[in-house]
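== subunit A ==
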Amino acid sequence: MGQRIDVNHLNIYYGNFLAVEDVNINIEPNKVTAFIGPSGCGKSTVLRTLDRMHEIIPGAHVKGEVLLEGKNLYDKDVDPVSVRRDVGMVFQRPNPFPTMSIRENVLAGVRLNNRHISKSDADDLVEWALKGANLWDEVKDRLDNPGIDLSGGQQQRLCIARAVAVHPQVLLMDEPCSALDPISTLAVEDLINELKGDYTIVIVTHNMQQAARIADYTAFFNLKAVGEPGHLEYFADTTTMFNNPQNAEAERYISGRFG
Partner candidate 1 sequence: ACGDNTSASSSNNSGSSSDTTTTEKISGQFSGAGASSQQAAVEAWIAGYESANSDAKVAYNPSGSGAGVSTFLTGATAWAGSDKALADDEVEQSKAVCASGTAFDVPVYISPIAIVFNLKGVSDAGKHINLDADTAAKIFDGKITKWNDPAIADQNKDLKLPDTAITVVHRSDKSGTTQNFVSYFKDVAPDAWPYDLSENWPNEVGQGAKGTSGVISTVKQADGTIGYADFSQVGDLGTAAIKVGSKYSEISADAGSKVIADSKLDDSAKGENRVVVKINHSTEAEGAYPIVLVSYDIACPAYKDANTAKFVKSWLTYVTSDEGQQTAASAAGSAPLPSSLKDKIDASINAIQTK
Partner candidate 2 sequence: MSASNASATVKKTGKNLPDIDFDKFKTTRSYAASRKGKDRFMNGLIILAFIIACIPLVSVLWATIVNGFKRLNLNFLSYNMTGVVGGNQTPSGGYGGVLHAIIGTLEITLGAMIISVPIGLMCAVYLVEYADRRSKLAKSVSLLVDVMSGIPSIVAGLFAFSMFTIVAGPGTINGFEGSVALSLLMIPTVVKTSEEMLKVVPNDLREASYALGVSKQRTITKIVLRTALPGIVSGVILAIARVIGETAPLLMTAGYIASTNVNLFSGQMTTLPVFVYQEYSKLSANCPPGANGTCVPDIPMERSWAAALVLILIVLILNLIGRWVAKVFAVKSDR
């Protein structure tokens, strides 16, 4: 089952620069929550704090709490490695491991964690994950080719397959479809719908239609002015957000929508 996430008074810094200010948000388990907002408002930044991925950027640090099922991820005794095993992530830019074949890429999460998996289990897992990412048909005959040889869109779908292959409880996605064509996007959206039965999903997207289609809740981040920290402007269930937002900024942003 997916796990709930409660973010309390979260401030995120890059060195001395306060990038995001005082975020409070409750992310429901087994739901899809979308983060939207203008470029630079800190969507990616907030998302990365949900599995402590920001920590690998030197100087980046947070104040505040992120509770995963009530347990603060930032407690002293919490190992970020195990956090990331429960909270998977897909990035804005596709990043398959260049040394690995397509198959190995999908299995990377399992293999790198030194877990032993039989060949047939591995085959099943690879097929399951690649089918989920709508990549299976395109690559099934060349699973042993390097993952890096795929086109951009194919690479991104491979990364999604890799992330879901470790069966995380929570799945964070940072604009996972921005390099995908509509057909692949649809497949991924289907996948997200499928997965939310088991996982909690948080997705950053620029595409408001996508948010409207797949998200149960939507968080709108904004920026008071350039150089100011970003903040969570408005959080609501998706229907409210897109049909009847109770926030002037959000309304303005959404009405600028198109298509």
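Throughout what follows, a residue touches a chain if its C-beta (ideal position, glycine included) is under 8 Å from a C-beta of that chain, and two chains touch if they have at least 3 such contacts; residues count from 1.
Regarding candidate selection, all candidates are chains of the complex that A comes from, given by their letters.
Keep in mind that this is a model prediction, so the values were computed, not measured.
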item: Identity of the candidate that touches subunit A (this complex; choices 1 or 2); value: 2
item: Candidate 2-facing residues of subunit A, complex; value: 51, 53, 56, 58, 81-86, 88-89, 91, 93, 95-99, 108-109, 112-114, 146, 148-149, 159, 162-163, 166, 168
